[in-house]
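All protein chains of the complex are present and in place, except for one that has been dropped.
So, chain A:
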Amino acid sequence: MATEHEQTSVSANDNIGTADTSYRHHDIDLDLQTQQQNQIETEVALTQPLISEKIPLVQLQNEYASDDKIYQDKVSELIKRYKYIRRTRRDGNCFYRAFAFGYLERNLNNQNELERFRQLTNDLKDQLVKLGYLEFTVEDVRDIVLEIIDNIRKDGSETTLIENLCSSNYSDYVVAYLRLFTSAYLQINREFFENFIEDGKSVKLFCNTEVEPMARESDNIHIIALTKAAGVPLRVIYMDRSEQSTLTTHDFAAHDDEPSETFQPMITMLYRPGHYDLLYED
């Protein structure tokens, strides 16, 4: 390419004196940014599994300084209620990955529930096509997810679950599809959700930039949409630096008219700023 350029009779350098190097810096900056991002991603991938094994929750104490009273008190609180934690990789996809793993793990031997979810997974494609999505790319993602659900239904073993959700090739398809579940629900209920989006962004724009692209982090709005779309009750325990020693519990009901007294979560997550992990009572 470079030699070709020298041979041509035209050149950008014909215009002398109007050079402004800020545009070239933009080009270099983007390259550098991408390079750095790739480096970080590779490092994360090498040191953090997508989903870890079940770790005794007491180990969480080691994550905070022994004299960090606020956090140590909260960890003690947490240990009273939960026994294990599974860590997820910090890659912006942790909410969806935790949701997928937690849901499937809970329902490994529940054929009815898996069938219900399989049906929803199947039907989502048509919903998306109706919303204007390209059929073949949505099908591409859906078909892998269906395959994973079928693999799990077949033998209901934790090994199969881990094989399917802990290798990035398969696992990312599930994450991508859960993002589509979330997006479709937001768009179908846009009049309601419009009120909760910052900057007056339209629901469609929000979905395009904050929901569907991989690695975009999740907020309450994403959680509400996915739990409703999938019909899965979820409990999130919030642990942050705020002064109160009690942990905050957020319950996300699968259906609007569910009474809070009888709420039973199918999945429980621990939220610490920017990150979601899975919690287990046993």
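Before moving on, here are some points about what is shown:
Here, a residue touches a chain if its C-beta (ideal position, glycine included) is under 8 Å from a C-beta of that chain, and two chains touch if they have at least 3 such contacts; residues count from 1.
Note that contacts and distances are computed from a predicted model.
Per UniProt, the protein behind the absent chain is "UBC core domain-containing protein"; the candidates were "Cytoplasmic dynein 2 intermediate chain 1", "RecA family profile 1 domain-containing protein", "UBC core domain-containing protein" or "Ribosome biogenesis regulatory protein". Among the residues A:43, A:63 or A:140, only A:140 touches the chain that is left out of the figure. In the complete assembly, the contact with the undisplayed chain comes from A:176, out of A:51, A:114, A:176 or A:234. Only one of A:113, A:194, A:212 or A:258 touches the chain withheld from this view, namely A:212.
The omitted chain makes contact with chain A at the following residues, 1-2, 4-5, 8-10, 12-15, 18-24, 26-27, 30, 34, 37, 133-134, 136-138, 140-141, 143-144, 147, 167-170, 172-173, 176, 180, 208-209, 212-214.
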